[in-house]
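Subset of chains shown; positions unchanged.
As written, the chain order gives the labels A, B, C and D, with residue 1 at the start of each chain.
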Amino acid sequence: MAEIRLENVSKSFGSVSVIKDISLTVEAGELVVFLGPSGSGKSTLLRMIAGLETIDSGSLTIGDVRSETLSPGQRNVAMVFQNYALYPHMSVRDNMAFGLQNIGLPTAEIEARVLTAARMLEMEHLLSRKPAQLSGGQRQRVAIGRAIVKEPKAFLFDEPLSNLDAALRVRTRVELAQLHQRMKATMIYVTHDQTEAMTLADRIVVLNQCKIEQIGTPMEVYLKPASRFVAGFIGSPGMNFLPVEVLRPGRTPVRLGNGLEFEIEAPVPQAGKFDLGIRPESVRIMTAGADPSRPTTTAQVSVVEQLGERTLAYCTLEDGSQLIAQDSGRSSVRPGDRVQVGLDPTAVHLFDADGRSYQAA
Amino acid sequence: EETVTWWDFLSGGDGVRMKQLISDFNAAHQGKIKIDATTLEWGTPFYAKVQTSAAVGEAPDIMTYHASRIPLAVKQGILQEITADDWKTMGLSQSDYAPATWDAVTSEGKQYAVPLDTHPIVLYYNKDLLKKAGVLGDDGKPKGMDSRENFTATLKALKEAGVKFPLGSVTADGNFMFRTIYSFMGQQDGELMTDGEFLAGDNAKKLENALSVLADWTKEGLQSTYTDYPATVALFTSGEAAMMINGVWEVPTMTDLAKNGKLFDWGAVELPVIFDHPSTYADSHSFAIPSNKGKEMSPEKRAAVLEVMSWISKNSLFWATAGHIPAYGPVTSSAEYKAMEPNATYSSLTTNMIFDPKTPLAGIAGPMFDVMSNFFVPTLNGEMEPAEAVEEIKAGLEDL
Amino acid sequence: MTAATARRLNIIGLVITVITVLCAVVWAFPLYWAVVSSLKPEDEVVRPYIELWPDTPTLSHYVFALTKTEIGRWYINSIVTAAAVTILTVSSSLFCGYAISQLKFPFRSMLWWLILASFMVPMQTLIINHFELVADLGLINTWSGIVLPQLIHPVIIIVYKQFFDGVPKDFREAAVMDNASEWRILTRVYIPMNWGVTTALSIVCFIWSWNSFLWPFLAVTKTNMMTITVGITQVNDAFGVYYARQLTAAVLAGLPVALAYLIFQRRVTEAITLSAGIKG
Amino acid sequence: MLRNRRRETLFALALVAPFVAIYGLVFVYPTIKLFMISFTDAPLIGEGNYVGFDNYTRLASDRRFNTAVWNTAYFVLITVVPGTLIAFAIALGVNRLIGRLQAAILALFFLPYILPVSVVYLLWDWTLNFQFGIAMHVFDLLGIQRIPVFKSTAWFMPAVGVITIWWTAGFSILLFLAGLRAIPAEIYEAAALDNAGIWSTFRRITWPLMWPITALVLTIQLISQLKIFDQVYLFSTGGRPNDNVVLVYYVFQRAFQSDQGGRAAAVAVVLFIIVIVVSVLNFQLTRLSGGRSR
């Protein structure tokens, strides 16, 4: 397994700049997820690593080999496509063997590798089927198998689960995680589904508008978003944002739009208008006798989503700002209720007008 | 051994007989000459093929050719002259042929083919029906063969006797009807082409006369309309048409049917004299030697080819069973031929034969045919007035 | 009103189906009629009334055609030349269509326009030039001579290009990642993925070649080199009543292709269905 | 994609080489020759003298050429659109059927396509034979006057048109079927829920969605019908060839019957130009109307 290092990589299609000066090192054996909204350049970056797109400037090193100018085949990385791109006319066995035949491996060796991979992915009984005869999850495994047999330096996945239905998605996600643990292979995984990103990644690379917004472990990204974009993008639902006025830098009172004032640790350089970010799980519906130390305000509930293990209440504050609060699974909140919501002052973030994050606490 | 490559366009009954002749020839010349024959599709394809093949040196050593196509072929330079020496080698001479026939293979004083036969058209008739209608003469020939009025009367009598079509004519095929119409022009000494001019003088009127005879028969319901070739034969042989104008090549059809007892008592005679004097259109199957571009024929080969033409001409009595009249005089004057019926009956018409005008535009599948055919069909079936048709034909011919 | 409407809809559907089936029967009737007529004795053929089945069915015309001619040889010539035309045309068109669709090379678009233009030229008008060419090459009376000028069917390239354009580029990329050479991408990925259309095009090409007349007629001067469409004209007779015999010839000329089509029909229609790739 | 330009070019050239070689030999070269011959008075085969534009200029006053142009236009008019519509209608009917019945019916409609033109000629000449054709017996039964179909100028073109449609519809039907099967069933279900009747479903859904295929079929039909020859030639021999002449037939007459290769080539060139002009017009037209209906 090999390290992948991108240095000052850029790319444009005609006059459209799609990747802007990106540097990134993926450690050997690491699983890095590229996360970002549609059009943020995830696929392009991946395809540049694979050699399917040229690199305009900057350097790419795979293992210890400078690779910008190598052809896709020579880079020895394997790619799993979004729609798997299994050859529809070949059996599962042939699909997996094709790449090995191309490099002229002896038949016995090919057969052995295919069998090993098939055993690992528990699909020995599928070897002679055609892709059309497989379920979505099985196809996914074939696509992975086709990558595994190459014994590549790294695996690249481009939204491999986006075609599966929700249930299958969860199952294959777990399978992928286990596979990574077993193989300890270098993997880059593209997705715009953050549940996938959170659960799979060793580190997450959040891309936005052709640039890297943040690199970090899933929890770093979740708990310490580097920017307002990351904060809003990560989490389901994303972070609440409320306009707030910082009265004084330091441990300091802030005032919400509805006049509520409370104190937070605000490492901002000066007072002024900021956005306060707080995750739904840090906004609690207060029942009588709840922690009185929390700053509390009144809100009107508009929509209630009971998710079973928790309940989300979509609330409107008096000044019209929107807020999602979380309650326990067995919540009795109903749309239209007026409730008290309490904010956890230790879990708030401040963002300036440029989206820069100032972490409280 | 010389192998002589041979092309013909003879299919069906003709083809069978010619194949027989060829195999007889081969048997008679075993070890010396062998004919390697190929039959190709009749008409435009055949002549186009001959022309293109000759141009690239792929033409055969000998081929059948319609005498009517010789002027065009000479212009295209695809035929070799049959020289006086050749005639001598073959043991044939002008005196063996009817003058019209000899003339037909002659272009600008030179001969370009050896005539095998002449195949005129004749009048077939159903003796049973004619007898019933009382128009069968004592000589076994139809009554009224001497004038337009009398022949029309004969047709009318047949009609009155309940015959559906007194005369079966190939009215759907203008190419075919050319033969009849041209014969009727010949009966008025009409010419299609005089000194390079089409339908000069009163020739147009003569063509109009000829057309109106047939058009009138149609108008009076005496003739089958829009009948194509096989349909005409079928109408006649099934007794729906009492008479039929058709080529002598249909004789075998009749003989065969009669032999199987599937036919009535029938006869065939020279066309009736509608106008001034007897005259019948004929064409001739002849043998020609293509001039292959860039390929000289060896003297041995040429000798072999001449032997083929000579032998087959001299043994053309068998060919007569196909209905055609052998061109080689000694055959037609032989006792065996005289005994053949009805061939003997109509062989006399060789003296009244006329051939196509001598122009490269004429001949089987030639452009003149198309022009004529184009207007014959509507005229003969009552869609167009003969005078108008003649106008159009004249204009069309001049357009060529 | 309720059930009635439903029933009315059903009835309309049924009526359309019945009409379709009836049309199909009428449509194919001339074919049936030709076959039936070829099984009748000549005198029965020309009876003045409709007779949907022969009184005295006879195979005599077939016996005649099969025994009096070199029809076996003609079939062989037809099969060999049509197969050669098909294989050569389809494969060269496939390669060319693939290159135009998937690869970059100089003069690509010019070649493409030339091919489109050649679809618009009536090939018949080139036949004499073809004849001179083939004669110059000394190929008259050879299978190669029959085959050569038939090797251009621009439509086949046009269709292939359309299909190759429709293959998602993922497959190409997957194969590149798999180290496949260009040749293997073509032969192991693109061709197998387009078997359906290849079958359809092959059948159509075979039909065209089998049915061509004028060219093989010009290119062949020997009976034993004739194709079936050329040879079969010898069965025809310029004279006499030979409707049945001519129809027999027609049936004999058309039969093998009809059978081939019926055998491959499923694959043809499948291919065509896959061709949902035909975009506007 | 990262490509090896040189290798790719070489490979591409190797792939197109066989085709280009054949193409140059049997298409480009003869076509160029055809152009050149059109400026000479060459016979059917062989050399001729340079005559400039004579062969072209005399076409203006050539009656047969005029007839040929009009006949060709007439033939295109009566076959292209009706042929396309008929094939469409048949495809709609066949598309409703399922399983073996569908296969059988489709075969019945497709089979004529596999026949050689000479067989088509024989079949129809026989079917429409004035004396013995089964169609005439049917006319008799229906009390209709018999029609000498191929011998009257009024009936000739329509009849050959119908036969051509009959003969060539199979291919168009396949294309239409492909298009119909590509329309998702749900669109029709949505239309059913939207109260659309059979007619408005067809007019508002099927027809516009099928327009690209229809345009394709129209183009193919247009180009092939402009090149019509065999049928007209076969059916008019012995009849009224000069009244029924179409452009390619005229080329044939000039070349094969009149032995005027040069004049024939000129007509062929004119025809080629007509086809290109008409195809380009047609392309623009279908694109425009396509733009309107989508």
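One rule holds for everything that comes next: a contact is a pair of C-beta atoms (placed from the backbone, for glycine too) under 8 Å apart; a residue touches a chain by one contact, two chains touch by 3 or more.
The structure displayed is predicted, hence computed values, not measured ones.
Summed over the entire structure file, the copies of each protein chain kind amount to A x2, B x1, C x1, D x1.
What we mean here is this: only the chains that are shown with their structure count from here on.
With respect to chain C, maximal separation of chain centres occurs for A (centres as means of Cα atoms).
Ranked by number of C-beta pairs in contact, the top chain pair is C-D. In terms of their C-alpha centroids, the spacing between chain A and chain C amounts to 56 Å. Chain A and chain B have centres, each the mean of its CA atoms, that are 94 Å apart. Shown for chain D are the residues that touch two or more other chains, namely 1, 44-45, 131-132. Annotation for chain B: residues touching 2 or more other chains are 48, 52, 55-56, 229, 231, 234. Here chain B touches chain D in the complex through residues 43-44, 47-48, 51-52, 55-56, 72, 75-76, 172-176, 224-229, 231, 234-235, 360-361, 365-367, 370-371, 373-375, 377-378, 381, 383, 395-396, 399-400, going by the rule given at the top.
Contact residues on chain D toward chain C in their complex (touch as defined above): 1, 3, 5, 7-9, 11-13, 15-16, 18-20, 22-23, 25-31, 33-34, 44-45, 90, 93-94, 96-97, 101, 103, 105-119, 122-124, 126-127, 131-132, 134, 137-138, 166, 171, 174-175, 177-179, 181-182, 198, 211-213, 215-216, 220, 223, 227, 229, 248, 251-252, 255, 261, 264-265, 268, 271-272, 275-276, 279, 290. Contacts from chain C toward chain B in the complex involve residues 43, 46, 128, 131-132, 135-136, 140-141, 214, 217-218, 221-223, 230, 233-243.
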